[in-house]
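Just passing along the structure, written as structure tokens.
All protein chains but one are shown at their positions in the complex.
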Amino acid sequence: MAHVPNPRPAGDFRTSYAADTSLFRTHLESRLTLLLVLAALTVPLWGSNYLLSQMILIGIYGIAALGLNVLTGMTGQISLGHGAFFGFGAFASAYFASKGIPVLIAMPLAGLLTTAVGMIFGIPAARLKGLYLAIATLASQFILQDFFARAAWFTGGPYGALAETASLFGLMINNDARYFYLVLFWVVVSFLAVSNLTRTRDGRALVAVRDHYLSAEMMGINLTRYRIMSFGISSFFAGIAGALYGHYLGFVSGEGFTILLSIEFLAMIIIGGLGSVSGSLLGAAFILLLPQAMEVFANGMAGVFPSIAQGTAYIKQMSVGAAIVLFLVLEPEGLIHRWRLMRASWKLFPFSH
Amino acid sequence: MALAEPIAAADVATDDILALNNVEVIFNDVILVLRGMSMAARRGQITALLGANGAGKSTTLKAISGLLHTEDGEVTRGTIHYDGVDVTRTSPDRKVKNGLFLVMEGRGIVQDMTITENLRLGAFTRPGADVKHDIEEVYEYFPRLRERKGLAGYLSGGEQQMLAIGRAMMAKPKLILMDEPSMGLSPLLVKEVFGIIRRLNKELGLSILLVEQNANMALKAADYGYIMENGKIVLDGTGEALSENEDVKEFYLGGGERRSFKAVKSFRRRKRWL
Amino acid sequence: MEPGESLLDVRDVSLRFGGVRALTNVSFTVNKGEVFSIIGPNGAGKTSMLNCISGRYRPTEGDVQFKGASLLKRSINDRARLGIGRTFQNLALFGHMSVLDNILVGRHHLLKNNVLTGMLYWVGGARREELAERRRVEEIIDFLEIQHVRGEPAGTLSYGLRKRVELARAMAIEPELILLDEPMAGMNLEEKEDMARYIIALSEEFGMTTVMIEHDMGVVMDLSDRVIVLDFGQKIAGGTPAEVLADEHVKKAYLGEEDEMLDALASSEMEGV
Amino acid sequence: QDKVLVGHLADYTGATSFVGKQFGPGVSDAFKQINADGGIDGTIVDLDTVDYGYKVPEAIALYKRWVGNGMVALQGWGTADTEALISFVTRDEIPNMSGSYSAHLTDPKGTNPNTKLPAPYNFFYGPSYSDACRALVEWAKKDADAKGIENPTFIHTGDNHPYPNAPKEACAAHAEEIGLTVAPPVVVPLAPGDFKAQCLTIKNSGAQYVYMGNLGGSVVSLIKSCNTVGVEATYMGNPWAGDYQTVEAAEAQNLVFPSSTPFYGADVPGMALVKKILENGDGQVGERPTHHYVRAVCAAYYMKEAMDWAKANGGLTGKNIRDGFYQKSDWVPEGLEGVCGPVTWTPEDHRGLMSVTINSGSFVDGKAEITQLDVIELPRRADWLGQ
Partner (left out) sequence: MNSELLVQLLVNGVIVGMLYGVVAMCFVLIYKSTQVVNFAQGEFVVLGAWVCLSLVIQMGLPFWLAFIFSLVFMMLFGILVQVVLLRPLVGEPIISIIMATIGLSIFMQALMNWIWGNNAVRFPPVFDQGTVSIGGLNVETAYLMSLVLSLIVMGLFFWFFRYSRWGLAMRATAYNQQVAQSLGVSVGQVFAMAWAISAVVSGIAGVVIGLVSAVSNSLAIIGIKVFPAVIVGGLDSIVGAIVGGLTIGLLENMAEFADGQYLHWGNMYQVAPFYVLIVILMIRPYGLFGTPDIERV
């Protein structure tokens, strides 16, 4: 990650350490974020169903991507099994709910169970590094997928499991508007939690392990513990997101949680910006909306060159691939980096260069 | 001795094997590190470049060799001439082929290769060369390397430095840029390394641009020297002339008499050239 | 523990890597409050010695005792809590973290907040604790005069500044014993003087005991109370700086036969100037 | 002009595109023809065909967008997305005519105690995977008796995946019921590859009747691998696993597979309309579509007639269209006589088609030759509903 200077705007003097460790770099930014959350609260009032569902999915995927970002972005451990943990959360929550536990409680429970499972699969991290670890997580992907199809008592086997509708004090959360608030709640909670983590002891320890584990150990950081813990944290968010996903669809089927999903999660955090909290959400939005944008693009192409009308499906998919590549070529450090650069040059103007 | 003025393009003397003219380097599109750096290295001579930490010495060397790209840095203004040719935008591998070789700070040896493999790699730009013979030659200079087996990554700091210089010799360059070659070496070895630098210069006629913190040794060895601060040259002159300069004495050589480190100053003096 | 009492006791330590004998039967004692230097030619095993103390290497034979108890059974990450901090020869900062965070990592073992309280931040005391720590760390930052870079990622700093941040991080551990591996490498005179000032303060102001590896003889002479010399993994000399510098073996193996400056140094020390 | 939106999920690029590229154009060509013929009593069907690449989140996003735009019915596709959408279509009252034939979609009221999630708005044209498999084992039993095979053995192959697994238990139960020995199932990946190891297990099991739950390249690979190691058995495919393309690619001999329409070009009255649809269509499938294309035409026309009824009885709403599916029994769409049906959907039972045509395809002289072996009429057993 390259360095971008982070000057403060004139007049924004930090007068206390508390102000200097605040979550946001500027007052403007904190107000902007608050405004965004407030604006999000009103979406169900005016947004179309489509917009709502997109925002729900972006929120859900964003939480999962955030979890992966803790593991890969912060701790530097690439995981190719995040999709399976996401799936595990979905099944777990459906399972708890089917045992009569209220859905809103089943969700965090599922998160905790997924945490435990994630930590078990994270044990190899104590010894493995880099791509060796990545492939070990690939193993967890396939082992869990196999488990989904096999453990009928838990997952409903190949048919999948019914995920009950959530309800709060008798109010059924059975439409997108209500579900949107539920997801928004978890998004805010998750992103606040991880942002806080990054500015406290254990968050720093995770990053230290990524940047230089040998010296981190000398600083008193127990490598094994933090490496495995990082799997736990990331699985927790995967589990929560999976649970939200499962209850949103009402039905959980093992088919959706393949290696492709894991790769998509990876794509989200790379495109959003490795290690960046808000980048996770941006990346999720990018990966979810890209195929739909490219659909429009492909149809447009077909409008101009009628001869390729038959190929729109392929053009769409190709442009998804091309967009990812192009994006990386132009902005290899993620969306968040672009934003920081913009901000930096804006503030430094006219002194930049 | 004059305060450094930017060298005008026309002034680039023909016996300068290397000439930087008003070079500006920016990292990540925003961080300005070199701010109009102008200097030259004479053919067949040793030129020293001194300066405080963070002044931009390493950046200057990387800019000359064209290695900024991997760090997201860029020469945004000015020119670099090597051997009379503008090489500001020439790819690094071409420069090495043409005899411009950088021994990087932190040595940059390939840790998971053996010593011989590292040395062979030094001769990469000379296909068909008698590598075996040249390696023997390096071993003459650095007998210690001959004894060590196994991967280069397990060498001690000083051994790695020797390997890095030996590897540069394998390339048979015309101009070697050395980034702090004495760093981390024992006093004996520092002397040895400077001896070797002088030998390379005298015996093989190599031009050398030396970035050093050990100002004492560097100015003794150098024919000409530059002092840089904050991304540009603030002072230049022959090695002797610089050694006599009051400021240089004060800040780089330690005054006339050796001061004890125990009795270190408790306040910062102002540098006169700032 | 009283000053002058032994803090670190290295007993007959040997270390082998396959055929390479990095250390052979090295013994020495470091007393509380002193500045102790290890010198020797490149590849003599100095860094390996520090690694044996800090736990990165496990001696093949021998024992390392700290405050009277063996260190061999303790894990590496226990060192910070026991009171041992170190810097590294080839820089081992957390490159993407800010200078401030790098130093805060040094305080890891002194902090109590964990994942949960950290995530909750406002409730559970993490905020209060972090801010208190921040104050402590700012003192170190002020002391080492690195205020201007506290927000920069450590990886983009110049070499000399990174060395200083490493020292800051090691100090943040609040160790009793601090191990410095070539703290002055790559610095010019002015910067060495600064660094010397800090090292003196380590013992005089902060009450730490220092074990230092350094190649600059001037620094070693002026700062250390005692010196040992390693060559090919063996201890070839030990004593006060002046004694060691005058040693013939040392001259031959390490310093080079004739050197006016060193001779001058040695004689001036002898005369107590 | 009066328009009504129908969403269409097609897979042209994803994991099931082998058959998706036959079925999808069948639906879109059919609606093109329907519109040319005046639509739904004057209302044009705005069929929005989107290749969703067999990805569930994309399917959901599309679904939501369509619902927002007033979709009244859906032509769905794969198992995963159909499952994912069950509760949505139920809540939004949008009939989904899917390409997924899982038996549990046939129990709209949850009558069968084993049904987990009633699916009152799900329909498909054809026998369920379970019923198709039951028909195949019925045929296998007859075949074994005719050939005098002692102890005929049946084996299920397919990936550990909802689609191949769907009929696993139901079909094994029926095979045992009618006196076949059932060998332990063998897992064969959905992606093609070298399956000699699995084939050796199949060979070792001594099974004469091998049910293949996968489709496309995987089926081709399995047959090739098994031929190499010398498995001597009859291969039986699920409703998506057999067509002339598969037979040709695998150079198969006697690949037995079910169908629920005649093949393209068959001599039946309704084929004229199918030909017309193909000619007026977008030409995505070429000259010689497989029976999946024909089946898609049926799926479209049943929906069309259900919409006709809805329009005449209260308007084009999802609920009315759903009820439209219940209006006839032994229903054959107009103009498609001999091609589609006859089917019967009732509010209690969404098993539309209980008759299964059994075919055999062989690779002869560089071309597939397909002959009809049998037509099996399955009883509407109550214990089979949703299973």
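Note that the chains take the letters A, B, C and D in the order they are written out, and that residue 1 is the start of every chain.
Here is the rule we use: a residue touches a chain if its C-beta (ideal position, glycine included) is under 8 Å from a C-beta of that chain, and two chains touch if they have at least 3 such contacts.
Source: prediction; values computed, not measured.
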> Taking the entire complex into account, which one of D:Ala15, D:Met97 or D:Val256 touches the absent chain?
Replying inline: D:Ala15
> Thinking of the whole complex, not just what is shown, which of D:Pro120, D:Gly193 or D:Pro342 touches the missing chain?
Replying inline: D:Gly193
>> Considering the complete complex, identify which of D:Gly42, D:Pro113, D:Pro184 or D:Pro379 is in touch with the unshown chain.
In response: D:Pro184
>> Considering the complete complex, identify which of A:Val188, A:Val296 or A:Val325 is in touch with the unshown chain.
In response: A:Val325
> Mind pulling the chain D residues that touch the left-out chain?
Replying inline: 12-13, 15, 17-18, 20-21, 160, 184-187, 189, 191-194, 196-198, 200-201, 204-205, 216-218, 220-221, 224-225, 228-230, 245-246, 249-251
>> Could you pull out which residues of chain A are in touch with the chain that's been left out?
In response: 1, 72, 78, 124, 127-129, 131-132, 134-136, 138-139, 142-143, 146, 149-150, 214-215, 259, 263, 266-267, 270-271, 274, 311, 313-318, 320-325, 328-329, 332-333
> Going by the touch rule given at the top, which residues of chain B touch the chain that is not shown?
Replying inline: 65-67, 69-72, 91-93, 95-97, 101-102, 104, 108-113, 117, 120-122, 124-125, 127, 151, 153-154, 167, 171
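Keep in mind that, in the parts below, only the chains that are shown with their structure count from here on.
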> Of all the other chains, whose mean CA position lies farthest from chain A?
Replying inline: B
> From the C-alpha centre of chain A to that of chain D, how far is it in Å?
Replying inline: 36
>> By the touch rule stated above, which residues of chain A touch at least two different other chains?
In response: 3
>> Going by the contact rule already set, what residues in chain B reach two or more other chains?
In response: 27, 31
>> Please output the residues of chain B touching chain C within their complex, sorted ascending.
In response: 27, 31, 50-55, 58, 105-106, 144, 149-150, 154-159, 161, 180, 183-191, 213, 215, 251-254, 258-262, 264-266
> Which of the residues in chain D end up touching chain A in this complex?
Replying inline: 10, 12-13, 50-51, 53, 55-58, 60-61, 64-65, 67-69, 79-80, 83-88, 91, 102, 104, 116-117, 160-163, 165-166, 168, 282-284
> What part of chain A is in contact with chain D in the complex they form?
Replying inline: 48-54, 57, 61, 146, 149-150, 156-162, 174, 176, 249-251, 253-256, 260, 288, 291-292, 295, 309-310, 312-314, 316-317
